[in-house]
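With one protein chain removed, the remaining protein chains of the complex are shown where they sit.
Now for chain A:
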Amino acid sequence: MRELVQQPLTMWNLLLIVLAAIALLLVVLVFVTYAIYFERKVIGWMQLRPGPNRVGPLGLLQTVADVSKLLLKEDTRPKQADRILFALAPVLAYAPAFTVLAVMPFTESLQFADLDIGVLYYVGLSSITVLGVITAGWASNNKYALIGGLRSAAQMISYEVALVMSIVGIVILTGSMNLREIVEAQRDVWNIVPQFLAFLIFIIAAQAELNRSPFDLPEAESELVAGYHVEYSGFRFAMFMLAEYVYMFAMGTMVTVLFLGGWLPIHPALSFIPGIVWFVVKFSLYVFLQFWLRATMPRIRSDQLMSFAWKGLLPLAFLNILLTAGFVSIFA
């Protein structure tokens, strides 16, 4: 991929790049299908029940069946809804979640756009998803959807501040926002060690950004029916689900790249194992952690949620920046 991008742009190369991007899209779709399957399966095991096991061997085709069903369902749209915004919202939620993947370095050579502002590109673009959520809530003209959308927006922007601040420490250590250079700088020790506080802040804020438990209030079935996507049905609804899981893919990639040394082996002696394997192992560990949290943590209250972001995570993120900066100027 890297050699391809470093060549001049011809028609032929452009075609190859587009095909590679489509291949990545397919990988992501397969990931989403089986992430949902494993999520249900893992939570099932943790709660001592078998999980999906009817469709296909071991229930492996359950998600495929679910998606086909969504595709065949009627697409209802409430009469009172704002037609244009209602149609726009799923695109607004999904497109940025996929576009952030353009900068992700999966291995040394497997990276599409090698941007020097990789970190900034990620945090900037990923916050557009909030717009999709709030547009959906507003356009539905439904009280549940509006409350869910606003709650979701308040939550996502609050935790986004902490998330963005927690990365600053890594940028100080590396002296670059280029994601490939950030991975290369972790050859001696992964960022999770010197930036452990930032790692904790990041994964907690990531849970909130992804609207996953214990921060799944926007979709709290028991209070808000389904939150911002109450009025969505069929494939429009599927787009919101897809966006959520693609965003999870992006967040997992980000955690792996920023804190877990990306494609680097755990010890130089193990470097005969290809980088992509290391990447997938670390990435899967993070995704598993999310399922685990969902099976164990109860949902927290709305006021606790907001005060935790502003009074807990944000001051800690400030502290992390100052500590890192002080540490670097003393020892470097």
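Keep this in mind: a contact is a pair of C-beta atoms (placed from the backbone, for glycine too) under 8 Å apart; a residue touches a chain by one contact, two chains touch by 3 or more; residues count from 1.
Please note the rule applied: contacts and distances are computed from a predicted model.
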From the list "ABC transporter ATP-binding protein", "succinate dehydrogenase", "Cytochrome C oxidase subunit IV" or "NADH-quinone oxidoreductase subunit A", give the UniProt name belonging to the chain omitted from this structure.
"NADH-quinone oxidoreductase subunit A"
Sole residue of A:110, A:225, A:276 or A:295 that reaches the chain not shown, by the stated touch rule:
A:225
Absent-chain contact - pick from A:55, A:110, A:131 or A:161
A:161
Note that chain A touches the chain not displayed via residues 5-9, 13-14, 17-18, 21-22, 25, 71-80, 87, 90-91, 94-99, 101-103, 112-115, 119-121, 123, 138, 140-147, 150, 153-154, 157-158, 160-161, 164-165, 168-169, 171-172, 175-177, 225, 230-231, 234-236, 238-239, 302-303, 306-307, 310-311, 314-315, 318, 321-322, 325-326, 328-329, 332
